[in-house]
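Below is one structure, written out as structure tokens; comments come after it.
A single protein chain has been removed from this complex, and every other one stays in its place.
Up next is chain A:
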Amino acid sequence: MIEIVNVSKWYGNFQVLKDCTTSVAKGEVVVICGPSGSGKSTLIKCVNALEEFQQGSITVDGTSVGDPRTDLPELRARVGMVFQNFELFPHLSILDNLTIAQEKVLGRKRDAAVKKAEQLLERVGLSAHAKKYPLQLSGGQQQRVAIARALAMDPIAMLFDEPTSALDPEMVSEVLDVMVTLAREGMTMMCVTHEMGFARQVASRVIFIDRGEIVDDRPPEQFFGNERSPRAEQFLSKILHH
């Protein structure tokens, strides 16, 4: 589904991604972790072309992301993304946050878009809030709306960039629950997260990135067992202290 082959990226002279290669098969859930500034967000944003890369290739569902002939908006419409800071549209009601791209990008009729939106709000447990505006919801609720907004496009894969790290601790689980359900239903997912419980529970593979390099890329049983790299070991010992 997602093939990343020898991808390198530079900001000026600074190399953010170093020869990264990995892949996510259909239905797989891949968790990406690593120290701050290691390039996790950059890698995941390269997948839906929110960032450019200079070397290597990325293919999503057969479409080459780096190819200048690729219609990027069309590609992005097929891949959902959830951000650390939710990025809901504050001027639109919750319902309209879920319908706008369905109508403007997919060309769905208003009725169909609303119906889809209502189903998804129901699913993330927020039906009662359809008429509210994003800033009237808690962080956890906003992030669930953001997930629903991405799902409304019927994506073939979902990208998550630290979806729970801007949340108060008591709201983390309501968002993770939605993600776990999604993973169990077979959604193809790439998740940057430090929620190791989530990784243990649903990940097909765990990728550890350090200074732009993919250092580990293995199943969770190995990663959380004893087969991780020393760098990952060091990293894990730090985050598991919290």
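For this structure, a couple of remarks:
Operating definition for what follows: contacts are C-beta pairs under 8 Å (C-beta built on N, C-alpha and C of every residue); 3 or more make two chains touch, one makes a residue touch a chain; residues count from 1.
One rule holds for everything that comes next: contacts and distances are computed from a predicted model.
Note on the omitted subunit: UniProt lists it as "Amino acid ABC transporter permease", one of the names in "Carbon monoxide dehydrogenase medium subunit", "Amino acid ABC transporter permease", "Gliding-motility protein MglA" or "Sarcosine oxidase subunit delta". If you put the hidden chain back, the residue from A:6, A:21, A:54 or A:136 that touches it is A:136.
Of the candidate positions A:2, A:81 or A:189, contact with the hidden chain is made by A:81. Taking the complete complex into account, A:101 is the one of A:101, A:126 or A:183 that touches the chain left out. Contact with the chain that does not appear here is found for just one residue of A:113, A:153 or A:196, A:153. Checked against the full complex, the one of A:12, A:73, A:169 or A:230 touching the unshown chain is A:73. Interface with the hidden chain, as seen from chain A, comprises residues 48, 50, 73-81, 83, 85, 87-93, 100-101, 104-106, 131-136, 149-150, 153.
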